[in-house]
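To keep things clear, I will list the structure first and then write my remarks on it.
Every protein chain except one is present and positioned as in the full complex.
Our next item is subunit A:
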Amino acid sequence: MSGKDRIDIFPSRMAQTIMKARLKGAQTGRNLLKKKADALSMRFRQILRKIIETKTLMGEVMREAAFSLAEAKFAAGDFSTTVIQNVNKAQVKVRAKKDNVAGVTLPVFEHYQEGGDSYELTGLARGGEQLAKLKRNYAKAVELLVELASLQTSFVTLDEAIKITNRRVNAIEHVIIPRIERTLSYIITELDEREREEFYRLKKIQEKKKQLKEKSEKEIARRLAELGPMAEPVNLLMEETDEDLLFE
């Protein structure tokens, strides 16, 4: 946790400009992050609603699929061993794709069918219709499951992303910006103080100069008085005639 301190920087006008720019930058950053967090939350709520819908639907579909299994067993006898024996490659596969929401990549799963139906001939002699219905029901259930899986992973990823973004927004708002503001105010106060010091110094100097001047004038006056009246030196400029000039 940072304390209530400011950035250590030499207070100068340049530093002030720099700090102002940084403050502006921090504020813009915070606004952008807030927008990102809002977009993520909106998507989050959408996904949540979809998850709830899909889960209730899933309950229904699984129930129906289990019941159609019972029906198929009633009509066709026990075909579970046949099915288990004939398993080799997966017929329904899942692909992962990436979806981008406000800069966050979310994984999305989609299922695709590969290869033919290797259980086509099961139940040829008994219960074929029920087996076909059973296959359809469970295929639907698998589709729903894949959808639910991708919704839930995006849910978890988005949750993480929202937490991080909100943390950053709060950090900027409550730590970075106040710190910069404090630095800025410190610089301003320092500068003001320096100006005042300058001003005071100037005033003092002026005073001192005046004092000095007074003192020196007094000195001169005193010395003048001591000397008595004295002829003034000839002022070339004041003299009208000059003795030394022979011809005028």
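Please note the rule applied: a residue touches a chain if its C-beta (ideal position, glycine included) is under 8 Å from a C-beta of that chain, and two chains touch if they have at least 3 such contacts; residues count from 1.
Here is the rule we use: contacts and distances are computed from a predicted model.
Missing chain, UniProt name from the options "Serine/threonine-protein phosphatase 2A 55 kDa regulatory subunit B", "V-type proton ATPase subunit", "Eukaryotic translation initiation factor 6" or "HBS1-like protein isoform X7": "V-type proton ATPase subunit". Across A:129, A:160 or A:242, the single residue that touches the chain missing here is A:129. If you put the hidden chain back, the residue from A:31, A:86 or A:185 that touches it is A:86. Here one chain is not drawn; of A:71, A:143 or A:190, the residue touching it is A:71.
Interface residues of subunit A with the unshown chain, by the touch rule above, are 63, 66-67, 70-71, 73-75, 77, 81-82, 85-86, 88, 120-130, 132.
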